[in-house]
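My questions all concern the structure below.
Only one protein chain is missing from this complex, and each of the others stays in its spot.
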Amino acid sequence: MIFDAKDRVLFIGDSVSDFGRARPVGEGLHDGVGTGFIRVISNFINGYYPERNIRITNMGISGNNVLDLDDRWQSDVLDLEPDWVNILIGINDVWRQFDTPDCCAKGCITPEIYERTYRELLDRTVPYVKGVTLMTPYYMEPLKEDMMRKRMDEYVAAVKRIAKDYGFICIDLQRVFDEYLKVRHSSYLTWDRVHPNGTGATLIAMEFLKEVGFDFSRLSRALSQ
Amino acid sequence: MIFDAKDRVLFIGDSVSDFGRARPVGEGLHDGVGTGFIRVISNFINGYYPERNIRITNMGISGNNVLDLDDRWQSDVLDLEPDWVNILIGINDVWRQFDTPDCCAKGCITPEIYERTYRELLDRTVPYVKGVTLMTPYYMEPLKEDMMRKRMDEYVAAVKRIAKDYGFICIDLQRVFDEYLKVRHSSYLTWDRVHPNGTGATLIAMEFLKEVGFDFSRLSRALSQ
Amino acid sequence: MIFDAKDRVLFIGDSVSDFGRARPVGEGLHDGVGTGFIRVISNFINGYYPERNIRITNMGISGNNVLDLDDRWQSDVLDLEPDWVNILIGINDVWRQFDTPDCCAKGCITPEIYERTYRELLDRTVPYVKGVTLMTPYYMEPLKEDMMRKRMDEYVAAVKRIAKDYGFICIDLQRVFDEYLKVRHSSYLTWDRVHPNGTGATLIAMEFLKEVGFDFSRLSRALSQ
Amino acid sequence: MIFDAKDRVLFIGDSVSDFGRARPVGEGLHDGVGTGFIRVISNFINGYYPERNIRITNMGISGNNVLDLDDRWQSDVLDLEPDWVNILIGINDVWRQFDTPDCCAKGCITPEIYERTYRELLDRTVPYVKGVTLMTPYYMEPLKEDMMRKRMDEYVAAVKRIAKDYGFICIDLQRVFDEYLKVRHSSYLTWDRVHPNGTGATLIAMEFLKEVGFDFSRLSRALSQ
Amino acid sequence: MIFDAKDRVLFIGDSVSDFGRARPVGEGLHDGVGTGFIRVISNFINGYYPERNIRITNMGISGNNVLDLDDRWQSDVLDLEPDWVNILIGINDVWRQFDTPDCCAKGCITPEIYERTYRELLDRTVPYVKGVTLMTPYYMEPLKEDMMRKRMDEYVAAVKRIAKDYGFICIDLQRVFDEYLKVRHSSYLTWDRVHPNGTGATLIAMEFLKEVGFDFSRLSRALSQ
Amino acid sequence: MIFDAKDRVLFIGDSVSDFGRARPVGEGLHDGVGTGFIRVISNFINGYYPERNIRITNMGISGNNVLDLDDRWQSDVLDLEPDWVNILIGINDVWRQFDTPDCCAKGCITPEIYERTYRELLDRTVPYVKGVTLMTPYYMEPLKEDMMRKRMDEYVAAVKRIAKDYGFICIDLQRVFDEYLKVRHSSYLTWDRVHPNGTGATLIAMEFLKEVGFDFSRLSRALSQ
Amino acid sequence: MIFDAKDRVLFIGDSVSDFGRARPVGEGLHDGVGTGFIRVISNFINGYYPERNIRITNMGISGNNVLDLDDRWQSDVLDLEPDWVNILIGINDVWRQFDTPDCCAKGCITPEIYERTYRELLDRTVPYVKGVTLMTPYYMEPLKEDMMRKRMDEYVAAVKRIAKDYGFICIDLQRVFDEYLKVRHSSYLTWDRVHPNGTGATLIAMEFLKEVGFDFSRLSRALSQ
Partner (left out) sequence: MIFDAKDRVLFIGDSVSDFGRARPVGEGLHDGVGTGFIRVISNFINGYYPERNIRITNMGISGNNVLDLDDRWQSDVLDLEPDWVNILIGINDVWRQFDTPDCCAKGCITPEIYERTYRELLDRTVPYVKGVTLMTPYYMEPLKEDMMRKRMDEYVAAVKRIAKDYGFICIDLQRVFDEYLKVRHSSYLTWDRVHPNGTGATLIAMEFLKEVGFDFSRLSRALSQ
């Protein structure tokens, strides 16, 4: 696994990250990391690499878009001196274009604004961290002709392009859900196609863990000998 | 309009009808008819036909399916001696097959059970009322290859078939939403593709009013001379 | 309809406008426009002119009078850069003279203060907007010898005079209610003769829509072909 | 004053009596008699005739009409063995005809039903008590051409007729308010023209005390010598 | 009665005045004057002198002592420009010496501090008002050898002395309660011998009204002719 | 100490015992014995005789008088098979005569009824227990000419007489408080002269422990060697 | 994995199972299975074997011991017709002996009672199910000389003995935690050494999944190709 002993891994994002995390800093006792996918990641890292004392910090805020991250990047990311940063942003950037089209009729966060801001955030961060992992935004709608899914794909593509350019790990959540939704309907994972239930959070977490080199064989090994 | 002075019009259904109506009987002061589409219908009938004193009663219960209606039909419909009954049922019958597939793995409310039960309810009702209006169930998903939409279409078809057989007015809500969703994405009307916001409730109500012969010209006439 | 695509229509007023709108800006998801007559207007504009993406913003605050509007006009109206402004104010200006006569024994908002302030607000606004619509204040009391109704009529007259001078659309709510109250008693619409229930809100909204050129034939057309 | 030492005076009625009284029996510590006009009566009787230990019991229930009283007369009046009974009923009997005209379109509590039931209650009571005092219902609307006031006057007349026939004290609350409303508008006493504020409750209580022979000169005497 | 038309009568004091009054200014709709003795005074003045439009303002704050009044005298009394001021203070000054003797072991509000501060407040006020009425503090304990009653008597004496020196009306509440407690035990009026129930509030209010020249004969006259 | 290992000691009484105890049986985790004097007793017995495993059960109910105990004696005392029973009752029997004199004007729990019922309860209990301890009721009012104190003394005397007749330990709480109140005023211990604060509860508990033979020297011994 | 398509797997137990599950049956939408270890198991089975539609039902109730299970076995286990049953019971049986030693001084659930009852439950169940899995109770205290741990070991041994006799899978939770507590202190997993946090729940769930043959290689396979 790419995280060393005592590394601090900071997750920044929107409500999918947030899930009731502690304020002002999302860590510590009593589900300080919230009860979403980051809690699942934390459970596995603390459960199977307890000797590494990896510090997981959740700085997601519900409703945020990439411009909101820009506003609070210094205080909520850089000032906390993380070793690793995971970014999951973009869902609200797209959603607001469809659930409140009137409010953004004269201007919305276009893919161009999104990508440019995203890259600026990375440029401000790279000098100070060991690495960054990127999660693509997603819409749990497998039909690509859906208006919002179609739009989302542009933002997903932007994140993949960025990850490639910077050489960062990219966790393709849209693909994870597309796979799953071949078997079950999205309403199993969520009613709004955005906020995952426990199963959805587990799918996200496992994909993250796989990509960062978590040794799944520990699950059976550690427990059974 | 088909409703005579002093007629009692009873709406039976699920959460789309319910919307916080009064218990045990959904009528009277302080939004006794709830705050969903029935409230909109009531506003227009009371606003533009005040002299008729038409009594509107909302007996919807959140989460109900056609079998639940069967259980409470005598007490919640027939005992209240309505002149007209409007039925909107079927959404939960379908939804549960997709959001909790494990729980209905060994048995669900099939289109056959749905249609048979629905007809039995009508047969118990016809002798005692002036008429029945049927609303099709719906899923605010315009893409017909969506798993749940596909399944819903079978229940929609059943309601249309029943309406035709009995000669009742059929309000085709699926079509109403399909039309609207050509322009805006479903997330404008609702995040879960089932529970309509105010705009969605208005679309349902206007279609109902049109089908029962509400005179829309009253809207400008009554107010302006 | 006089509103163009992407126009922002801002409603300013008192509790009749407010009805639980979002703070600080009354718009967006989850009934951000409140649940009063503005919600009804929004439902119809979004329901039948969805392609125009007209942005509706509710800035009413419960208890406000014309002097309160004056205090917050810059931040709550002009700074939001509306294309259209609708004003409904005056009810509290009159009501306080009757429900707390002791508190305004030494001074109240006279018709003169009301009209002068109202005109100043308009003068500050006209250069920046496409137009303003004025709603008369009202008291749902049809008997003109009622003390408070008599007083209210002076404020109603002021608004009509202003509308005429400026050439603005005037929605005469007092007349709307006077018509309705020929058939039903005011206690049907409200217990306090001020805050309308759903039916009252619908009467207000329809009169507004008629005056701004809403095409009511869309109600049957859009839904049924 | 007509009440003897240790007499139990029971008030039966609707929300104007109720005002948050204790359940099941409205008396005792912590405002057991509620906080309406009965509290004011109790304050004066306990304050200025403390040596008589007169027991005041409030059995009003919000929303009640004369038929509701009929249903609970045995348990809530006779079983408590009062020496005196005060009745204030009829407001809801009339109000419902105007605020929910649809619900009583096919039948309401007519003046005939009202008077007949009222007399039956008295007949069941007279043998067991020292006396009964009757309060007329009222509507705090001084204009007699108001629809609901006009209707209320029929019920007021019925109570006066009954009082005369039985020879009971009649507290004419409609007249009390008519007098007061010559000076102030009804919105000072209440917004809904039914539920009095503290001043209204005081007006009711003083009229009652006057009619039952309360010695007002005690107010200055007892306190000052 | 000493109050002229449009006079503002301001009550300043502790929890016996406060009783849930509105903040920041205790007046206006919805029991803005609280629900204690000031509410009773207001009910009678508004009920029987409605044409005078006397404005009653309650500025009591629970827990206050004379030093607390000193701190807020400018903002809470003088700035409101009252015509008359009623002061009821001193109960907490004494009570704290007995219920938390440890906290004031090294210093408490002695009768000297109390009287000196009280006079200073009056000196700051006299030039700006028509008059001041003083209520003595009290302890609803008739036995004068009770430790706290004995101490309270020193503060009562101070207020009487002040009233005499300044020539102000003095409402001797301790005497009012002493009279009443000859007949009933203090636990009827209150459990803590400080906060009066409705009957106690009425006793205070009637004594005040008597001293300011309220015409009690209006109670029977106004209502009955 | 008179309690043997594994003895069950049951406390029965009113609100002074109750203090938020668990329902239906007042014992066990999370302050099941409430937070009043029984909690203090429990703390000392469990703290300094932990090896005896004495089971303490609190069955007090707020507001109870001796007749209430009579109603629930079988289920709440005898059925629980205590080894010892402690009774503290009588305060409400007296208090109601003073705080609601009207309600008991025609009948109250006289000393005779009190004593007779009390003795009957004991007779039903003696055959089944190791012993009973009696606490006198009390009023934290040291002045014996106080009306309620005077009345209370009759009930205190009854309990002492009963204790003597039966040969039971009598904990004279009135005397405990009389002693204390020579130094501090009752308002230190409580505002209502009935419900003790923590200090008052400690005084009760220590007197109980002394009477049942608690070895206070354990307090210093157990902790310090 | 031993569970076939459409199998119903029912978990019965105490608060470690319960964790806020739905009532009366712990399954379905909105975390119906609670938020403890069963939620984790459900997430993995639904996430990685979605095509099997395995139905997971949580019937744990906080505070239960083996005798409580006995009381509700018919209604809460057998009547639900599970294919598999998982039992986790015994923690409260032991804990109460230590946290409320007084209450069970005269009798507690000894290892003998525990084992005998446990076996009876199994005998009633075996004929109707495909299999039963047993989880040992545990105390997250690695030091075996701890009083409560020592006692717990007797109950753990009983479950292992039973599992062996019946040939059932035994998930040895005590061993799982003993392993983990070699690296981290128990206060990381929980403050009370009983209720696991998310990491503890994950350790339980993974051990269960391993024992029932869950294919962990699906975690990386399913997500990544």
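Every chain is named by a letter (A, B, C, D, E, F and G) in the order it is written, and numbering of its residues begins at 1.
Going forward, contacts are C-beta pairs under 8 Å (C-beta built on N, C-alpha and C of every residue); 3 or more make two chains touch, one makes a residue touch a chain.
Remember, it's a predicted structure, so these values are computed and weren't measured experimentally.
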item: Touching residue (missing chain; options A:12, A:41 or A:54); value: A:54
item: Interface with the undisplayed chain - residues on chain G; value: 95, 98-101, 143, 145-148, 184-185, 187-188, 191-194
item: Chain A, residues in touch with the chain not shown (by the definition above); value: 5-6, 27-29, 46, 53-56
item: Contact set of chain F toward the excluded chain (per top definition); value: 31, 35, 39-40, 42-44, 46-47, 50-51, 176, 179-180, 183-184, 188, 197-199, 201-203, 206-207, 209-210, 216-217, 219-220, 222-224
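Everything that follows uses one rule, which is that only the chains that are shown with their structure count from here on.
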item: Chains in simultaneous contact with chain A and chain E; value: C
item: Length of the line joining the C-alpha centres of chain A and chain F, rounded to whole Å; value: 62
item: Centroid spacing, where centroids are CA-atom means, of chain B and chain D in whole angstrom; value: 45
item: Length of the line joining the C-alpha centres of chain B and chain C, rounded to whole Å; value: 32
item: Per-residue multi-chain contacts in chain F, two or more chains; value: 99-101
